[in-house]
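Okay, so here's the structure we're looking at.
Certain chains of the assembly are absent from this excerpt, and the rest are unmoved.
Naming follows writing order (A and B), and every chain is counted from residue 1.
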Amino acid sequence: MPVTPEQQAEIATLCARSRPTLRTTSEGMEQHLYTVRDVLDHGFVRVIDYMGDDAAICQAARVSYGRGTRAVQDDEGLIRYLMRHSHSTPFEMCEVKFHVKLPVFVARQWIRHRTANVNEYSARYSILDREFYIPAPEQVAAQSAVNNQGRGAVLEGEEAARVLEMLRADAARCYDHYEAMISREGQQGLARELARMNLPANVYTQWYWKVDLHNLFHFLRLRADRHAQYEIRVYAEAIRAIVADWVPMACKAFEDYRLGGVALSAAGLDCVRRMLRGEEVTRETSGMSRGEWREFTEALGVDTDG
Amino acid sequence: MPVTPEQQAEIATLCARSRPTLRTTSEGMEQHLYTVRDVLDHGFVRVIDYMGDDAAICQAARVSYGRGTRAVQDDEGLIRYLMRHSHSTPFEMCEVKFHVKLPVFVARQWIRHRTANVNEYSARYSILDREFYIPAPEQVAAQSAVNNQGRGAVLEGEEAARVLEMLRADAARCYDHYEAMISREGQQGLARELARMNLPANVYTQWYWKVDLHNLFHFLRLRADRHAQYEIRVYAEAIRAIVADWVPMACKAFEDYRLGGVALSAAGLDCVRRMLRGEEVTRETSGMSRGEWREFTEALGVDTDG
């Protein structure tokens, strides 16, 4: 269970205590504050604080463009214009802070997004809990045969069982030894900063993660993508659902222009133009590499023998 | 007058409209929201939004240090510990957004602080107002004779009058021509993005500026310093007064450990140790350069003939 009864009581207190503010509020986001959204077997995502809403994006854009934005009548039109034309700075005017519990190997991917603020649980100071990510059976998948990075078919029967048994047994043994090493009963006890090195990468850690909306969208574009590793994608999807309630107009624009869209290269654009003129285009006449052509035809839903 | 009656009415509306929130609030900061703090002759600083308070800093630190922070009983002690030991990440968990009106030559210094979010009024889209910074008489100072960068004695009499007259006349003429160039009466009107190049650096611009508390303290350390140019220092001081009401514990720690403190070099530390042992130390035996020795003795309030 990811949240202790103690923490549950604290969350209930926080959710019951409303205060007056003169700041912009997002009603959709107030519903999410502090509450726990479960992710994976022991992880979670919680909103701790936020700043701004859809209107704050427009307010900042209107400072920039002044009277020049009068032509754009409504907020939604303005937000879609900003997203379409990659005017990213107004989206940086919104900020959000999450409390996340996640396996270390997920944290290692996540932290590569540098434009964010992080406070992580320190295993130099404190003792980690005995909690490890063990994949659900439907996630125990083989190495992909066509993609160097990624998964193929789900493992079955004995092979899957053997994998899960190894993961469980090794995590348990490593944690037993971690505890034994730091124990002070009848001994000095190894320094925590050393003992932690015995724990595998599926042990859970937690952090506060604060990011602006523009950089959060960049995170979601990479991590809510179908090529992202499943174990980070489920966090990205949980966050995306929260963002949809926080800044519904901006999130819709992001989904239309970024997540659901596709980038055409100069060659791809040329092919589309030729195809629209009725010309037959093949891999050979496209000027694309084999890989690029496959991605191109998949994106356009074109049947091809290329 | 920096704020139009229209804007005054909008501010009054915003200040009258309180909403319930589950978020952390800072009572000291709520008093500042939206209200205009005048700076220089036409400039201002206004708080538009904020996230977090002193408690939010501690909350983030306690996630990092977990049970290891139990020893530190109270929030203030923890905040002072974090500041003293340069643990900067918990301070990044607070965020603030200002609306600032400022002369362009101040904006050019300010923007060098890169870790912030900015939306500036665009003179490509919109027409700038006829507002220029003209220094108050007591700010019309000569080039410093001892410091390559900075001001010396205040100019007096005819010289001062002549300077102010030049600044006023050139600003007026440049703005007249700016208006004449973009005017569409009986002509096509020059593109705004070109016409703006005729305006001097004391014309006012405005922006939304959003920054986390750690980086704001860094800004204040450099810009509220007595070596900073007066025209940016007054903005830094206005912001510092606001921060003191927003996060009083953190601001106090910042003033004690950063603003009011001093960094001793290895040589400086060695000299202090020797002086405390009763040894007489001179510039020659200090191992310092002339400039460093002057700064050292000034900082320690030591009388010296070195």
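In this section, a residue touches a chain if its C-beta (ideal position, glycine included) is under 8 Å from a C-beta of that chain, and two chains touch if they have at least 3 such contacts.
Computed from a predicted structure; not experimentally measured.
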{"item": "Homomeric complex, total chain copies (2 given)", "value": "4"}
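Here, only the chains that are shown with their structure count from here on.
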{"item": "Mean-CA-position distance for subunit B and subunit A (Å)", "value": "35"}
{"item": "Residues of subunit A that touch subunit B when the two form their complex", "value": "14-15, 17-25, 30, 33-34, 48-52, 56, 59-61, 63-69, 89-90, 92-93, 95, 97, 99, 117-122, 125-127, 206-208, 210, 212"}
